[in-house]
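Shown here: the complex without one of its protein chains, the others still in place.
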Amino acid sequence: MKIKRSILGQLPYGSDLLDAMTELVQKENIRLGRISGIGATTHAVVAFYDQNTKKYNPLEFPGGLEILNLQGNVSMRDGKPFVHIHLILGDPQGKVFGGHLLQGTKLFACEVTVDELEGDELVRAHDDRTGLYLWKTCLL
Amino acid sequence: MKIKRSILGQLPYGSDLLDAMTELVQKENIRLGRISGIGATTHAVVAFYDQNTKKYNPLEFPGGLEILNLQGNVSMRDGKPFVHIHLILGDPQGKVFGGHLLQGTKLFACEVTVDELEGDELVRAHDDRTGLYLWKTCLL
Partner (left out) sequence: MKIKRSILGQLPYGSDLLDAMTELVQKENIRLGRISGIGATTHAVVAFYDQNTKKYNPLEFPGGLEILNLQGNVSMRDGKPFVHIHLILGDPQGKVFGGHLLQGTKLFACEVTVDELEGDELVRAHDDRTGLYLWKTCLL
């Protein structure tokens, strides 16, 4: 794969991080890529995936927090570009929290980069063993 | 935007992380880019931005800590390349702390990458709503 294009910019104040990233990749027709960024939230919702029950358990973090890192990728699911992001948050004492990004995370500010990759598409499908929507092939 | 150039290398022992990154991008004349890295500090100073008072509250972490992640970007402020970095630190028990990087963070070791991007410059200006120095346009 090659990096076809890189985007660096900010997401709107008050927007939902997951919705905004999804809208961005769909608007830009980025079907394969990676995401990174920093910023701040006014409210955050992430999840911990329970490997035994195979369920995402939501965790809410109200109030202003730093986005110390957001990291993820873009691939295809149900025929559309799909973003998968993990979020790391910092509180007023410098303590750190995080999880798998869910809808409901509202932005105070957010500066992201998206690299569009060219190469064979990666398609998410249900994986029985883990209960996750994973790609079909492995690098090894 | 395209990635014009990538740099991977280390910063000097004992240097101040924010000053060293600023010196690096100014020396290399990188006006738009992104930054990532790992390493260790002998003393760290980060801040939590209070969204109500619109002030950065500093937090000090003395003693040796791991830099589990540093992430950020380069854009223009006051006519000069300016770096914005969030830092994530790990302590001897594996507990994690972090915030917005300030001056005063001294390096034990640090391995960074900087991608220089080509494209329209992003310029920071005071944003009244947040109190932050943000770019004028949004991706959405």
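Order of writing sets the chain letters: A and B. Residues in each chain are counted from 1.
Assume contacts are C-beta pairs under 8 Å (C-beta built on N, C-alpha and C of every residue); 3 or more make two chains touch, one makes a residue touch a chain.
The shown structure was predicted, so the numbers you read here are calculated from the model rather than taken from an experiment.
Checked against the full complex, the candidates A:G9, A:G39 or A:G72 give a single residue touching the omitted chain, namely A:G72. Although one chain is not displayed, its contacts with chain B can still be listed: residues 3, 5-13, 15, 20, 23-24, 27, 36-38, 40, 42, 64, 66-69, 88, 90-96, 108-109, 111-113, 115.
The omitted chain makes contact with chain A at the following residues, 1-3, 32-34, 36, 46, 48-52, 57, 59, 61, 69, 71-73, 75, 84-88, 96-100, 115, 117, 119, 122, 129-130, 132, 134-135, 137-140.
Assume only the chains that are shown with their structure count from here on.
Averaged C-alpha coordinates put the centre of chain A at 21 Å from the centre of chain B.
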